[in-house]
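The structure under discussion appears below in the form of C-alpha cells.
Note that one protein chain of the assembly has been removed; the remaining protein chains are unaltered in position.
Right after this comes chain A.
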Amino acid sequence: MAISRGLARRTVPEAADIISTVEFNHTGELLATGDKGGRVVIFQREPESKNAPHSQGEYDVYSTFQSHEPEFDYLKSLEIEEKINKIKWLPQQNAAHSLLSTNDKTIKLWKITERDKRPEGYNLKDEEGKLKDLSTVTSLQVPVLKPMDLMVEVSPRRVFANGHTYHINSISVNSDCETYMSADDLRINLWHLAITDRSFNIVDIKPANMEDLTEVITASEFHPHHCNLFVYSSSKGSLRLCDMRAAALCDKHSKLFEEPEDPSNRSFFSEIISSVSDVKFSHSGRYMLTRDYLTVKVWDLNMEARPIETYQVHDYLRSKLCSLYENDCIFDKFECAWNGSDSVIMTGAYNNFFRMFDRNTKRDVTLEASRESSKPRAVLKPRRVCVGGKRRRDDISVDSLDFTKKILHTAWHPAENIIAIAATNNLYIFQDKVNSEMH
C-alpha cells in the first residue's frame, strides 16, 4: 500500500504545502520556510522607508526553490520523503547567503546569491549572446556593467548523503562555522561543511540487539559559543550535554539533565509525554529550553537535577491523554523558541494557538494564528481555554479545540519582537510595533 499512499499524497494539492520548518537567519533579514513538498521559500524583510510608511519592514518572498525530491530506497523498498525537516542558516561570510536543508536522509548546502548588474557591450557577442559576424566589427569597446532587475540565484553547493540509516531530526551549525552535526533517531554525525563523502559519528545509542531499544534521540543542538559542547534530548525526557574534547565517541555524557518523575502524576502515558520534542540553547548559552508534550522547561547548564522553570502549555489535556494517544496527537512534536534577550519563550499548541511566557513577570498569553482572528495590522487578542467552571464569552472549551490545527513550528527574530508562526500551510508573521526594542 506504500504505492497508493504516495499517489494519494500527490493528488492532494494542499498536502505538499504544509510548512515543516521555519528559521530566521542570524540578522533576521531573511526567513526561510521548508515544506512537505521539499520546497524552500525564503522571505526578505523590506527596509523601512519613509516613502512607503505602510511597508514597515514587512517580509516579501525573496526566493523559492526545490530543495529535495522524493526518492526510493530500492534496497529496503521504502520511499524517502522529500519533506524538509530542518533548515539552518550559516553565518554570513560574504555577499552570498548559505543555508543547510535536510529531509530524512540527505542534507544539502545551498548558496543564495544576488545578481543586479549585467555586462553589456561585448565585442564578439551581440545582445542575445550570438556570435557576431567578425567582418561587421570595426571598432573595439569595453563592456560596461549596467543595472538589471534583481535576480536571486540559488545553487546546491554540497550534498551530504548516505550518512544516516534512520530519520534525521536535527541539524546544527557549530560556532566554528566549519562543522555541523546531524542527528537521527540513534546516531549523531559531525560533518565538515566542505567535505561530503565523510562524516564522523560522535554519538551512537543503537543497542547491539534492537530488541533492547527503549530510547531514541529526539533533538540536538550545538552550544552557541563553545564549539566543543552540544546537547541532545531523548524520548525518555533526558538531556545529555557532551564535550567533544573528552572522547571521539561522545556516548558518555558530561552532564545528564533529568527531572525525577512525579509519582502522583504517573500513568501509562508518563513516558510518552516526557519525551522531549525540541531543545534550544538560550542566546546567552547559559540555559536550555525544552518542550515536552504538556510543558516547556528552562534548564540551567549548571544544574542537572531539575529544570529551574516549568511552564504549563496546555495542562487541560492531561485528562485527555488516552484519546490523544488513540488519535496519535500525543506524538506531535512541538518546537520552542527564545526571544532575542532570552526573557520570553514561545511554543505552539492546538487550535492554531501559540503561547508565550515571560520569564521575568511570570505572565503568559495565548494567541491565535488564523485569518479570521487577525487582519493585517490588527492587534492580536489573547485567547483563553476554559476547563469547566466559569466561562467567559470568547473562551474556547477544551472539547471544541481543533486538534488538526497544530502549531508545531515557530521562530523568533534574533533581535526584534517579530515572530514567524507556521499554521499548517499558512505562514503568519507578527510584529510588535509598540515594543520593538528588547527589554
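Keep this in mind: a residue touches a chain if its C-beta (ideal position, glycine included) is under 8 Å from a C-beta of that chain, and two chains touch if they have at least 3 such contacts; residues count from 1.
Everything below uses one rule, namely that contacts and distances are computed from a predicted model.
*Asks:* As a check of understanding, state which of "GPI-anchor transamidase", "Dynein intermediate chain 2, axonemal isoform X1", "Cell division cycle associated 4" or "V-type proton ATPase subunit F" is the UniProt name of the chain not shown.
*Replies:* For the chain not displayed, UniProt's protein name is "Cell division cycle associated 4".
*Asks:* From the list A:185, A:278, A:335 or A:368, pick the residue that touches the absent chain.
*Replies:* Only one listed residue reaches the unshown chain, and that is A:185.
*Asks:* Touching the hidden chain in the complete assembly: which of A:123, A:284, A:319 or A:361 does that?
*Replies:* Counting the whole complex, the residue in contact with the absent chain is A:319.
*Asks:* Who touches the missing chain here, A:16, A:41, A:80 or A:387?
*Replies:* Of the candidates A:16, A:41, A:80 or A:387, A:80 is in touch with the missing chain.
*Asks:* Applying the definition given at the start, please give the residues of chain A touching the unseen chain.
*Replies:* Contacting residues on chain A, toward the hidden partner: 1-9, 12, 15, 72, 76-81, 104, 166-167, 185-186, 210-211, 213-216, 218, 235, 263, 266-269, 271-272, 275, 318-323, 325-328, 331, 398-405.
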